[in-house]
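Only a single protein chain was left out; the remaining protein chains are all shown in position.
The block that comes next holds chain A.
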Amino acid sequence: MHLHKYEKIWMTFGIAALVVFLSIVGVSAFSHEQHTPAGGIETIDPEKVKETAPFNEPGVKQLDEDTYQATIVAMAFAYEAPELKVPVGKEVIFKLTSTDVVHSFTIDNTNVNMMVVPGQVTTKSYTFKEPGKYLILCNEYCGTGHHYMFAEIEVTEE
């Protein structure tokens, strides 16, 4: 089969790009420390959320020097978490569950976006880089009050 010179160059380039691309995705997926799913491992009785730790005391808690845990309960159509205030530059572990339907937990301008599934505990860790007020909203359609479901998190300077 005769191939034109440019055709050969383009095909080599295309295939090489594909190989490089797939390798990067593959390696970064498998070499990543965290192999476990972000949700679905830890379960919770959705009718006893209020009695189960840590959801019996929702809010921000300092775990150690550099780690904070924010525990939040999502329900139609609000997030139950009194005064979300975390310091900038510290790791914040968000732990969420829902008491009724599937919601989501999205912090605007960040990579935090997860479905909050009833009966399961969803976890995500994130370190805020800029202080300020961030909007939290539910983007998983959850009923007539879906558009009212939002909250705010304040990231403070140390």
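The working rule: a residue touches a chain if its C-beta (ideal position, glycine included) is under 8 Å from a C-beta of that chain, and two chains touch if they have at least 3 such contacts; residues count from 1.
One rule holds in what follows: contacts and distances are computed from a predicted model.
Remark: of the listed names "Electron transfer flavoprotein subunit alpha/FixB family protein", "Cytochrome c oxidase subunit 1", "Glycine cleavage system H protein" or "FAD binding domain in molybdopterin dehydrogenase", the one matching the undisplayed chain in UniProt is "Cytochrome c oxidase subunit 1". In the complete complex, the hidden chain is touched by one of A:E7, A:E57, A:D100 or A:E130, namely A:D100.
When the full complex is taken into account, the listed residue touching the unshown chain is A:N113, out of A:T52, A:T67 or A:N113. Seen from chain A, the chain kept out of the figure touches residues 22, 25-26, 28-30, 32, 34-40, 46-47, 98, 100-102, 104, 106, 108, 111-115, 117-120, 122, 135, 137-147.
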